[in-house]
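Inspection log for the structure reproduced underneath, given as structure tokens.
All protein chains but one are shown at their positions in the complex.
Chains: A, B and C, in written order; residue numbering restarts at 1 for each.
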Amino acid sequence: MTSRLEGIFTPHLVPLDARGQIDEDELRRYIEWLIDRGVHGLYPNGSTGEFTRFTPDERRRIVRVVCEQARGRVPVLAGAAEANVVETLKACETYAAYGARAVAIVSPFYYKLSPESVYAYFREIATQSVIDVTLYNIPMFASPIDVPTIRRLADFPRVIGIKDSSGDLAFMMRMIAAVRPARPDFTFLTGWEAILVPMLLVGCDGGTHATSGIVPELTRQLYDLTRAGHLDQAMRLQYRLLELFDTMLYSADFPEGFRAAADLRGFAFGDSRQPLSDAQRIDRSALARLLQCILADFGVIDAPAAGCAPRAGNLQRDKVAQIAHEVIQTLRERGVV
Amino acid sequence: MTSRLEGIFTPHLVPLDARGQIDEDELRRYIEWLIDRGVHGLYPNGSTGEFTRFTPDERRRIVRVVCEQARGRVPVLAGAAEANVVETLKACETYAAYGARAVAIVSPFYYKLSPESVYAYFREIATQSVIDVTLYNIPMFASPIDVPTIRRLADFPRVIGIKDSSGDLAFMMRMIAAVRPARPDFTFLTGWEAILVPMLLVGCDGGTHATSGIVPELTRQLYDLTRAGHLDQAMRLQYRLLELFDTMLYSADFPEGFRAAADLRGFAFGDSRQPLSDAQRIDRSALARLLQCILADFGVIDAPAAGCAPRAGNLQRDKVAQIAHEVIQTLRERGVV
Amino acid sequence: MTSRLEGIFTPHLVPLDARGQIDEDELRRYIEWLIDRGVHGLYPNGSTGEFTRFTPDERRRIVRVVCEQARGRVPVLAGAAEANVVETLKACETYAAYGARAVAIVSPFYYKLSPESVYAYFREIATQSVIDVTLYNIPMFASPIDVPTIRRLADFPRVIGIKDSSGDLAFMMRMIAAVRPARPDFTFLTGWEAILVPMLLVGCDGGTHATSGIVPELTRQLYDLTRAGHLDQAMRLQYRLLELFDTMLYSADFPEGFRAAADLRGFAFGDSRQPLSDAQRIDRSALARLLQCILADFGVIDAPAAGCAPRAGNLQRDKVAQIAHEVIQTLRERGVV
Partner (left out) sequence: MTSRLEGIFTPHLVPLDARGQIDEDELRRYIEWLIDRGVHGLYPNGSTGEFTRFTPDERRRIVRVVCEQARGRVPVLAGAAEANVVETLKACETYAAYGARAVAIVSPFYYKLSPESVYAYFREIATQSVIDVTLYNIPMFASPIDVPTIRRLADFPRVIGIKDSSGDLAFMMRMIAAVRPARPDFTFLTGWEAILVPMLLVGCDGGTHATSGIVPELTRQLYDLTRAGHLDQAMRLQYRLLELFDTMLYSADFPEGFRAAADLRGFAFGDSRQPLSDAQRIDRSALARLLQCILADFGVIDAPAAGCAPRAGNLQRDKVAQIAHEVIQTLRERGVV
């Protein structure tokens, strides 16, 4: 199974039960739902999947469950970063055995490493991994992987692609210009769904998009419209999805906004392992109400019985005002004010 | 003359003579050359034009010369930011009298102002200016203008557009989504030519591009191809121009790389008012040789007699290596090594 | 007059009249008041003095007035940065003629220059200036001057010191370690009064402190206590001044908080040339009330007739709460709520 990676891969959330443990049944139900709605692949242990908040054993379990449930219908790109090169290579081996198509390995984080150290790290993995590797560049969270380093790492056949979450379109072009001449098979995936259509236009192969875990039918439609050359329709949908994306991303600490939205699609994702303060719990319920309105506009769920206030486009200030409004309404319901 | 601003405006460089004074004849010859090669408009006193390095009187002189030379053939968007609101309004008046189509006013710089202060500053100008105003957002150099602030400022009819040099495509979409419903006439210009084609795709009206001062025939072609829907051809040209843009932008402190390239087109731009160290002078001559090779590939000038080393795409490391190579060659010629 | 620069220099504000013009009488009265209260020197055209918001002629006038009024009683360190090297050198000449002791020249701003360009810029000035030069490093606003560059520039006898507003104590130590062996006469001034006592401890010669324009008697006392070796007393005063400093610095866009405080000392500084929005005007009057309480605790002015709410130390959140409280009180007085 050495097909090229392309399309929309879902860096899915992980449902937790009341005790904070992985809810395997709900996870399987969710994976099934995603496949049904047309995602091209699955991406367990991504940033959206809160991989750092699970233990090494839990990360393995998540990949196992996802591979089992996918049953080869869609490829699995498994996040395999562990504490060090040796542990990461062990995870690679395990995920290969589970049937993953490839692994995605985030650049070293916590310490901010120089390009030379980033290269040294990935070189070790590239020369020893038993499974294809995609680099994962997310400079807001981890040591950046710059273009010359990507070019050097593309010399290793095991490195088959990169997922970039910088959201920088010119950077995507620079990567493609540097690598594609020598490696036409190299895959470029963007993690920034706000601009998927333009990313595909410049030659990107697809994306790993948290939003595809919320509205998989719509991100698939966005991809298909673009591939079919219907750019006007695609851009209209892209603009509509931008409001949803921005609201999920900026109205709470990532990925809490996505967890709130996923619940609205009929799943019980439970509380994240990152606790919420009392103030945050109130904010979250206001956010959920707003998200319900946005999702209802797409027709994928029903609007709240109480109706929706008019929204003012992708405007953070207004969104804050709207949330403030909802907070006060919530407080009133609870008799606080 | 209240036509909508669109197309490629050139934020042109200013030629200086041996004494460091504005070389008016060369400036007129350059403006004529730009108009001949199809730029849609002219933008004196932009960042590329080193507006901060001129005195208030010199800035006026530059706009006057450009307006005179343009003679209404193309619109002039004049950079009008001065020390404070009162001085800026005086410049607005002067530039209106010179026949400028509109002014561009950069957000306050040096001090990093809050959104509320940025709003207060532009509100004063918007309510008192005698000429149409475009906001100028360049967060790497000046106080950022955020989306809610742009939305608020779009309530003033005098504010007719924004030029954004962040290079952030999603930000461009957020501005358009926030402002266009209420102001369909509002103009969005990007200052980031590396991604002009995708910017136009999402609804941007054009750009103010330093590169159009170097290869105006090519940036015009890029714009026309995109507008005509020939996206594949446009993207191929966009990729080729990326190498030129990156080399001019990253191989020397801005805008020295553009000055070096402009000389190669047959003009005598002279030394910038920002002095160069001895080491920088050597680097600059190596850079000029490299730029000559890149420009020759486009067929707009001849290659150096000594020939060109093969280049390795948009790869900074290789570019550095190439420059190092050229430096050593230069030193050899001078008998230093 | 080639005495070494040391002690506290006041980067003073500039009073403006109702038409926004320099209020020369008030400026002279203010300068007199500062000298009476023991400042060691005066620093016109600093960042606190909003030098970028004046025209070149106004900057000259400010220095002239200050030099005239000081009449040699205290040295004047004149901010002399203009649009380019030639203009800056002209200002140097003028300020020398006015009797300034030295000039302070901020690193080039707007464009973010490389260390080599910063060096080239100051080298030109260092070799041509007719008056002693202090470098001015303020990395939050202008191109940083790094330690190797300072070391190189210290080779020029005209460069007699540096004012550093980074607030980074280890950086101050690195500068001193790099420069003092070769230039024992070189002066190191800190612009970060929050930690003046520790700065003096590591070998710094003094500071240019906006706070000394508000409570000159206290910053002088702080300096004298430290120089006399009364570190315990000095640190107690340093802690008390920290609250005042933080409130002036962080409760409004710089230097508006300092303008508000200066008014409380009995001067009419008028409106800044950076306009305020309506919301900011309300905030400013609340801030003024809070500052009056803080200043009254030092015994330098009277407390407000309405009394002061208890404060909770240097705690931003509480400060915001207190301001919010004051805002509501203000709105009530105006009958708004």
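The working rule: a residue touches a chain if its C-beta (ideal position, glycine included) is under 8 Å from a C-beta of that chain, and two chains touch if they have at least 3 such contacts.
In this text the structure is predicted, and so the values were computed from the model without any measurement.
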| task | Taking the whole complex into account, name the chains on display that the unshown chain touches. | result | A, C
| note | Sole touch to the unshown chain from A:73, A:112 or A:230: residue A:112
| request: Based on the whole complex, identify which of A:53, A:180, A:220 or A:311 touches the chain you can't see. | output: A:53
| For the full complex, which residue in C:173, C:268, C:282 or C:300 touches the chain that was left out? | C:173
| remark: In the full complex, chain A touches the hidden chain through residues 20, 47, 52-56, 83-87, 108-114, 116-117, 119-121, 123-124, 140-142, 253-254, 273-277, 279-280
| Can you name the residues of chain C that touch the chain not displayed here? | 146-148, 151, 167-170, 173-174, 176-178, 181, 192, 194-195, 197-198, 201-203, 231, 235, 238-239, 242-243, 246, 312-318
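As a working rule, only the chains that are shown with their structure count from here on.
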| For chain B and chain C, what's the span in angstrom between their mean Cα positions? | 35
| field | Inter-chain centre distance, chain A versus chain C - centres from mean C-alpha coordinates, in Å | value | 48
| note | Check: chain C positions touching at least 2 other chains come out as none
